[in-house]
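Every protein chain except one is present and positioned as in the full complex.
Moving on, here comes subunit A:
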């Protein structure tokens, strides 16, 4: 790149060129604000202001008629929030169901996509294989396509007479009616070992208006198809992150441990894995942040059905506001979800900051140099 010639020029005019005269500085102050004004206006008007407006609406019972900012709209205080947690009723049952669904979703999606992404990265990073860049692109391609378009494809793949069931048929398995099947996977497993009727202790009660039996249902069969889609689309992105991490592992270290007689598993477990720990943490936290936001796929594939087993907080907030015209409750659900995601983001950023200060960055960069032949 041209930067090297530019640095050569840079040293020419003498030391300390950054200090300029006051007139120019004043000029810069004005120009700086002019330059950032469009972004401030757009983000302020369509991001910060709306959040404040929604905060207000979440304290009211606005039904979508007229403006929510007049005296006519009933103010209900924290009621929209308390009904999600403390009052027995449909609102709390739906909300807790969506939380349950999303917890199972996260519990499967995050480990699955992380393991798959790491596995793919290890294979693609193998120095002995050819044609890797083609496969790397193939694995990454689903990540850049439209979530709606790809959901349409998976609707067909998981249809009753679709490709997945045809494939299962080849193996002699009678596939389920994916999007009509609300049975929980854990319930199915228990059924398989003979526990068909839930023990009374589990159906009598449980936290937040759902019985223990309901909490322990596991993801429904329908949710499994959405989980499959999401793991399939996101693994490519995380594979690229792992690849970047793997390229920081010095080849010489790997070779040294081979000469010391370490087996492949030992090398992976004691050399590679510790070296890419920061990347793994990044992938895990980004995965968690992302999987609390699942919306498009639910909207296109299941709309929360069957029997509310694919309902997620994001979709529930949309449905409550725009289908049931209960904007207050919908906004309250959004803010609870917001809180969950912000907490996850803060954890991630703290860990990233520790990573960046904990290790000398220069040293890590330089390790790549010996790869040159």
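Criterion: a residue touches a chain if its C-beta (ideal position, glycine included) is under 8 Å from a C-beta of that chain, and two chains touch if they have at least 3 such contacts; residues count from 1.
We take it that contacts and distances are computed from a predicted model.
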Answer for the undisplayed chain, UniProt naming, from "ABC transporter sugar permease", "Methylenetetrahydrofolate reductase", "Acyl carrier protein" or "NADH-quinone oxidoreductase subunit N", is "ABC transporter sugar permease"
Filtering A:237, A:280 or A:309 for touch with the omitted chain leaves A:237
Touching the hidden chain, out of A:28, A:324 or A:354, is A:28
By the document's definition of touch, the residue of A:54, A:223 or A:311 touching the omitted chain is A:54
Against the hidden chain, subunit A presents residues 2-3, 6-7, 9-10, 12-13, 17-18, 24-25, 27-33, 35-36, 38-40, 42-43, 45-51, 53-54, 57, 67-69, 119-120, 123-124, 126, 128-129, 131-133, 135, 137-142, 144-157, 159, 161-163, 165-167, 232, 236-237, 240-241, 243-244, 247, 251-252, 255, 289, 292-293, 295-296, 299-300, 303, 314, 317-318, 321-322, 327, 330-331, 334-335, 337-338, 341-342, 345, 349, 370, 373
